[in-house]
Structures are given as structure tokens and as C-alpha cells.
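I have placed the structure first, in the form of C-alpha cells, so that the comments after it can refer back to it.
Here's a slice of the assembly, chains where they normally sit.
Think of it as A and B in the order they're written, each chain with its own count starting at 1.
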Amino acid sequence: MKVLGEDIAKDLEEIRRKRPLIHHIMNYVVMNDAANVALAIGASPIMAHAIEEVEELAAIADVIYINIGTLDNHWIPSMIILAKAATKNNKPLVLDPVGAGATKLRTETAIKILREAEVTVLKGNGGEIAALAGSQGLVKGVDSLGKASVEIVERVASEFSTTVFASGEVDIISDGSRYAEIGGGSYLSKYVTGMGCMLGTIVSAFTAVNKDPLRSSIHASVFFKRAAELASRKASVPGSFKVELINAIYSIGREHLGDVEVPVIQVRKS
Amino acid sequence: MKVLGEDIAKDLEEIRRKRPLIHHIMNYVVMNDAANVALAIGASPIMAHAIEEVEELAAIADVIYINIGTLDNHWIPSMIILAKAATKNNKPLVLDPVGAGATKLRTETAIKILREAEVTVLKGNGGEIAALAGSQGLVKGVDSLGKASVEIVERVASEFSTTVFASGEVDIISDGSRYAEIGGGSYLSKYVTGMGCMLGTIVSAFTAVNKDPLRSSIHASVFFKRAAELASRKASVPGSFKVELINAIYSIGREHLGDVEVPVIQVRKS
């Protein structure tokens, strides 16, 4: 099986036609950028965390994206309720376990959401995914430090019956039975805060229009790396790069994706 | 009666001379942009929400701007106290009922502020103003969905004895006895988050220096649409457009407003 640029372009056109509503609980740091990313790709963002309204919003949203980046004991209950509401309303749920492994609070909150709701895509950086694997004894302690591998990503996907997207210089994506690795992007990405969080918004947009979360994740990965590449052709320093990234997300069309071909590897019978 | 570019330019010069202090309770998403908009037009922003200090700040501010975009049960009490403090201190109060109609919490919070304080300008998008009208039985259910009309805006203005600014492709502004409609702006505005919220900051700045809220609202409308037009001459994609919008807000002067002429229609004896 292969993912082609054609497939991504079709989803992208569907995002721009349907304008899916992405309900975010997003960290404070990246809220503004994530909202602008959502608008630039053609989706509609809501940012809302009040415990009194998250269930109401889950019912009208097309996809839910929970990012735990600036969690605290006021927001965590809202995250849990929203995650369950996503499951109850049969809405796709994207989770970004920001900082899992760095503190107990973060690891435990991410695991709690994974256990109590149906997460459609778990998107973290390689270190966070490895830390979650380590916290559940899926890998030995020493392997849970640092980088994710295809094996770790598969194990986490199987353990939680979800699709796992471990972002990095090479993104690794697996639903436990299939995986893909996607390279590319720009070295400037590491000089802009919240690139992973913005990627979560892009994953949410594709997951709103494509029922196969492995495919929607691959589409988002290729799309975002391509956007970073386009931006880095226009800008070689991070302030300008961020502006050009938003421009690129808005501007990318079918013509920028024609040559894409991502092999998807079957690892076992699902 | 007509509003002329000359009138707007005079207020703008007064903003730049007086540097009015705008106390915001602003949503997380747009705080940074709103602060930069306030500085760019020549005003001074404060962003503060702590219940222990909002009354103290209301006493020193020139205008209060409450935006409920990321409300919750910790912030709502501060919003109410601040709104009442504005009234008590005889300071103009601008309210942006972000998301009214989308959830009960938002509709009720907006109505509570409108009932318990003297709102000088209620500035929402057309859908929010229509939803508030519907929630109070001012229009029939079906009319409260979607767009505002001159009639809806007038009814809301009369009901709450305030000036209502319904923003959209055409802004509709009424104090219940007079109204104006202002077109223009840029289609790129819908690809940048928080344009309505930033507009609230601009309304606040003009309302700090002009005692007639219908006029200050019209001035803000024309000013912001003109800024978007200037920005869209420099940028055709949203990342750059936002940067150019701030540049334009800073740069606009008398020379950019000379040709403005907005008719104000008297609808009944007030």
C-alpha cells in the first residue's frame, strides 16, 4: 500500500470544502498559532476549556484535539470530560501528550485519557511516545529515554488500540499493524515553538475528513513537512520562517503534492 | 448626519496624544495580538483578570474591554466584578460576547454582564448579536440564526440601552435610534484568528476618546477595515497579512482617511 500526493490533495480539498470544526483544548503557548494554522489550512478552530461547556462543544465539533501542554488541576478535569464526550459522540479524538515523561502529572494525565476515552490519534514527539511506552512497561527503562523506534510506536499503538504518530526528523506512524516513516521538513522547525502542537491541529483537520487514522496521520505528516520545506525556501531565520509557514499552509495545493509517494508497511495481520 | 474621515483622524490623533489605558480581560488566544494592536494604534494595554485587582485597575483605566472568548468559572466572577467596577467608576465598557449562541455558558454570561453593568458598546459578530437577540425573545428563533440585520441590531441596542456593533463583511452599528453600515475590509480577515477580538481593542481605543459610542464605533469600524485594506495591498497570504495589519494600524494617518464618508441614518426619535 502506498499513500500518494493525490490522496493528500483530495483530503485537503475536502478540508477546504467542509471547513471542519476543530475543538481544541490547547496549551496557552501555541493557542494563537494553532488557531491560525487551522484557519490557514481551511478548517475552523474553537479554543474552549470551561468544564460547563466542553460537552456541548464536543457535540457540534467535527474533531476534538486535546493538547496537555499547559495542564493543571483546573484543566485536567475538563480534558477528561471532553475526551469522554468525544468518545460518546463518536467524534475523532487527537491527543498530544506534551511533556509526558518530564513529570508524573503529564505522564499520568496522558495515560488516563488513553485509558478512559478512545483516542483516534496519539501524536507526540519521539521522546514522549517512548516515555509513555516506558511508563507502561512496554519497553525496558533504558529504551524509554530519548527516541521512538518503529517497534516502540507499534507497541504503544497496540497497547492503546490507537494510531500513534511519533514526530521527529523522521515521523513514525503506526496503527499497530501497518507503519510508515516520513522524512523531510526543515531544520528551522526546531527554532519555532509549538511546531508539534501545530502539527496536532493539522492531524485533526485531516482526521476530520478521513476515516482511516493511519492515512490521515500520514497525510498530515507529509503536508506539514512540505509546508516547512516551502517556508524554508522563503526564509532562513525563525521569525520569518514562522510567518512563511502559515503562508505555506494556506497556499499548498495539489501542485505541491504531485510527487509524493509514501510506502506503508504491513507488519502483521491485524 | 455623516461621519467623515476628518472626524476619525481627529480621534486617532487624540488616541496617540493621550495614550488611553485599555484594561482588557481578553481571551488567551488573542491576548498577544490585542496588546500589539493597542500599542500600534497608540494606546496602552493592560491584560489582567485576578479578582483581587480588577477593581483597582478599573479605577485607573480609561476604558474597560471584556472579551469572554476563553471564559470559565474562575474568570467569569472577575468579568462581572470588572464590569460593575467600570459602571461604578463611570468608565466606558466594551463587551465582546464571543461564542454567544454556541453554548449556554456564553449566552448567559454575556446577558448577565449586559444586565448587571452599563455596557457602552456591545461588539460581536453578526451571529453572536443575533443569538443574543434570540435568547431574549427579541426575534423569532429562526431569525436568531446566522446573520444580524439592522432590525436585530436596533432591537438589541434598545433592549440593553447600549450601542451594538455587529461585525461582518458589512458592519452594522446602532444605538437604537441611529444606525450605519460600513463595508470594505479584506477577505483575508477570515483567515486570521481573533480579527473580531482585535477590533474590540480598536473600538475601546476610540471609545476612550470619544463620548458618543455610535461615533466611536463607526470610527473603529472604518479604521479597522481601512487597515485590513492597506495590509491586503502588501500581503496576499494570511501569515504576512497579519504582520502587515499591525504595520497598517501603526501607520494609518489622516492621509489614509480623507475620502471617508459614512451616512448615519436616523431611524426614530430617540
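Simple rule for what comes next: a residue touches a chain if its C-beta (ideal position, glycine included) is under 8 Å from a C-beta of that chain, and two chains touch if they have at least 3 such contacts.
Predicted, not measured: the structure shown is a model, and the values here were computed from it.
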Number of copies constituting the complete assembly, 2 shown: 3
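One rule holds for everything that comes next: only the chains that are shown with their structure count from here on.
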Cα-centroid distance, chain A relative to chain B, in whole angstrom: 34
Interface residues, chain A side, partner chain B - complex: 28, 31-32, 35-36, 38-40, 45-53, 56-57, 60, 74, 242-247, 250-251
Touching residues (chain side chain B, partner chain A) in the complex: 27-30, 32-33, 69-74, 99, 102-106, 190-194, 237-240, 242-243
